[in-house]
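What follows is a set of notes on a single structure, which appears directly below.
One chain of protein is taken out of this complex; the other chains stay put.
After this line comes subunit A, so read on.
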Amino acid sequence: MNENQDAEAVEEVTKAQEPKVIKFDELDPNFKYEIQAEPSGEFITRCYACGTCTASCPVRSIEETFNPRRIIHMALLGMKKEVLSSEFVWLCSTCYACFERCPQDVRITEMMNALKNLAVKNGYIHPAFTAQIDLIQGHGRLYEADSFVNKKRAKIRLPELTESPDPIKAIFKATGLYEYSTEAKESKELPQSGNTEGGSNE
């Protein structure tokens, strides 16, 4: 085996391992403080990595990319982009099993909301949620109260269902969430207008 082949082999091994290498110069040491500044994110630094959350998690038992202990550890290390751009950040089913059992009261279920909220602010909103924003903003509820629904309701003598979308749109406008709706995206004439609250990618 000559030297060249050796070097090639080494390079191959390194490449295969590359995704697992943590590069310190790419870590963001302030990420944990960003999380702590979000509502429900403040207790993340209490974690001592016991793994009770992961052992309790019903999603983890099926899908191993969703591992609460690992997500918290990645966040504390400062792997901001890896966490916020991941699919796994959206996989909490909000069952509160970990929340109830965490010995350090990290309040993980709520902390996951802080991570998802940050993902949104950094331009990584999951398309399923854009759809839900649009529906709720359009109907006041997730489902339309159309004539078909009301006919069905009338048949079994349930009261008519009405929609109140306007107050919801007003709330979304006040909180800035409106900017993430399809309506806002389609109607924006000036790309820099208004408060997008970090809606674009950094």
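Note that in this section a contact is a pair of C-beta atoms (placed from the backbone, for glycine too) under 8 Å apart; a residue touches a chain by one contact, two chains touch by 3 or more; residues count from 1.
Rule of thumb we're sticking to: contacts and distances are computed from a predicted model.
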Record-based protein name (UniProt) of the chain missing from this complex, from "CoB--CoM heterodisulfide reductase subunit B", "histidine kinase", "FAD-binding oxidoreductase" or "NADH dehydrogenase subunit M": "CoB--CoM heterodisulfide reductase subunit B"
Option touching the unshown chain, where A:30, A:93 or A:182 are the choices: A:93
Residue touching the undisplayed chain, where the options are A:44, A:84, A:106 or A:177: A:177
Interface with the unshown chain - residue positions in subunit A: 38-40, 58-59, 62-63, 66, 87, 90-97, 99-100, 109, 113-114, 116-117, 120, 125-126, 128-129, 131-133, 136, 140-145, 149, 152-153, 156, 158-159, 161-162, 164-165, 167-168, 170-172, 174-177, 180
